[in-house]
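As you look at this complex, bear in mind that one protein chain is not there, while each of the others sits in place.
Right, chain A next:
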Amino acid sequence: MFQIDYYAYSNRMVSIHPAEKFLFSFITMLICLAINSYAVSLAVILLMTGAVVLRAGIPWGLYLKLMALPAAFLLVGVAAIALSVSFSGQAAGTFWGFSLAGVSVGVSAGGLALAGKIFLKSLAAACCLYFLALTTPMVDIISLLRKIKAPSLFMELMGLVYRFIFVMAETAEKIYTSQSSRLGYVNLNRGYHSLGQLVSNLFVKSYHRSKMLFIALTSRCYNGEITVLERNYSLSPGNIAVILLLDTGLVLFGIWEKWGGPAA
């Protein structure tokens, strides 16, 4: 998670208007979900991978590691779809299977095809979300939500929570370091004890910190509402054209492949 955040600020697409990236990610995802075909899902995966790795400059290693996560979950999930279980002998249409104590488990061509389709479609959707997460800083996403008139209280909270995740992680790390330098984790027993203290102190410190933060905000004329200036981005007609072109291409490809192309 911290690595995603790190690259969100340091990738090569960071200066592009967040709305453009947001649109690209969501329109592409919608197309992929709506058309629902192998070829389109594959095309979306390739497109997004290209955008993330080649255009934004996210290292291959990190990207593959990140993709492995949803892929592993999806594999387990779709396995249940691919397998058909029956209690009255091998079901029709299975090309592979075994029986155990009267229960037969088999894989049918139809089940396998469906599983593959769902797997690719979901992976493609995950790619689209990763694209947004890896190229757009959280700060920009919150600004964008604010611009499209999401409730301001909610956005203030989101901003503070985001900032404090890092403050808390750092505090926890400091406490952990200071504990382990004094043998706090020398054995399992002491380890549990130290961890307990770490957690409770984290709460106390966070509470104190939030009180101090309130004081610091008050000293800058805080009046119950956090108003800040957003960074100015300019929309680029070139980028918008590229997005439209790519997504229109994707739709046309989907239509041709599904209804007009070689019989599937």
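Here is the rule we go by: contacts are C-beta pairs under 8 Å (C-beta built on N, C-alpha and C of every residue); 3 or more make two chains touch, one makes a residue touch a chain; residues count from 1.
To be clear about the criterion, contacts and distances are computed from a predicted model.
Note on the omitted subunit: UniProt lists it as "ABC transporter ATP-binding protein", one of the names in "ABC transporter ATP-binding protein", "Transport permease protein", "Carbon monoxide dehydrogenase, large subunit" or "Alpha-D-ribose 1-methylphosphonate 5-phosphate C-P lyase". Note that of A:F73, A:W96, A:F166 or A:Y207, the residue touching the chain absent from this view is A:F166.
The chain not shown here touches chain A at positions 5-6, 9, 14-15, 137-139, 159-160, 162-163, 166-167, 170, 209, 212-213, 215-223, 226-231.
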